[in-house]
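What follows is part of the complex, with its chains left where they were.
Each chain gets a letter, A and B, in the order it is written, and its residues are counted from 1.
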Amino acid sequence: MHIQDMLKSHPDRTTHEMSGLSETIEACFDCAQASVTCADACLGEADPAPLARCIRLNGECSEIAQTTGRILSRRVPAHTEIWQAQLRACLIACQMCAKECQSHSAHHQHCRICADACRTCAQACEELLSALAIELRSSP
Amino acid sequence: MHIQDMLKSHPDRTTHEMSGLSETIEACFDCAQASVTCADACLGEADPAPLARCIRLNGECSEIAQTTGRILSRRVPAHTEIWQAQLRACLIACQMCAKECQSHSAHHQHCRICADACRTCAQACEELLSALAIELRSSP
């Protein structure tokens, strides 16, 4: 993906100087993709009934992570509050989806991989939230 | 739109009994549509430069409202936390976009209408957040 290069070419310098931003964007897109495929793979299993909750959380997590990745790909000046609120929604959705997928990981490889993608995304969101809090405190 | 009928036909009864849910979903979809058109209309004006911030906030608000409307259209049991976090992100994005659009409303009719759609959505999100807080307190 061209995320790092795109951020570096943005006229707003503060974008590409923010530690962990491109990693979080990539984690969001990866989590969105993994969750869509995991939901579809669950629906393709011989008995999808025990996976109903997993499919639903995959759907929610996928759309929230997608939107979060797209929001972080913009840089509207002074809209840090929107980023923080959307990152918190993404963090919660990823944590819940990771937990549910993990509980099916012994039986379904796609749930195991998806849980991994969700955890990575949750951690990236958490770290970016910390970085934003520090940035806000140190701004004049 | 068929929102009310769809919610009533959902097997989870608590969905259609929640006050203000279908209104909030409709407000989210309406705000998403208005913001997309407002951004495009701003870009079609003779001089879009003074509207750059408005276009950016329209884009953010539109995608967040869209995703919020879609998340509220599902009813994963016990995922109230995700709803709350996503509603908060939508509330903030709508408030900021409404304020920005309002400041251009004397010159651009599309900004005036979009500000209205954003405010309606923000208020619906706020009321649903209150209803969810009450529901959480009163659940056993």
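General observations
Here, contacts are C-beta pairs under 8 Å (C-beta built on N, C-alpha and C of every residue); 3 or more make two chains touch, one makes a residue touch a chain.
Remember, it's a predicted structure, so these values are computed and weren't measured experimentally.
The complex is a homo-oligomer: every protein chain shares one sequence, and counting across the whole structure file gives 4 copies, of which 2 are shown.
Note that only the chains that are shown with their structure count from here on.
Here the CA centre of chain A is 21 Å from the CA centre of chain B.
By the touch criterion stated above, chain B contacts chain A in their complex at residues 53, 56-57, 59-60, 63-64, 66-67, 70-71, 74, 76-77, 79, 81-82, 85-86, 88-89, 91-93, 96.
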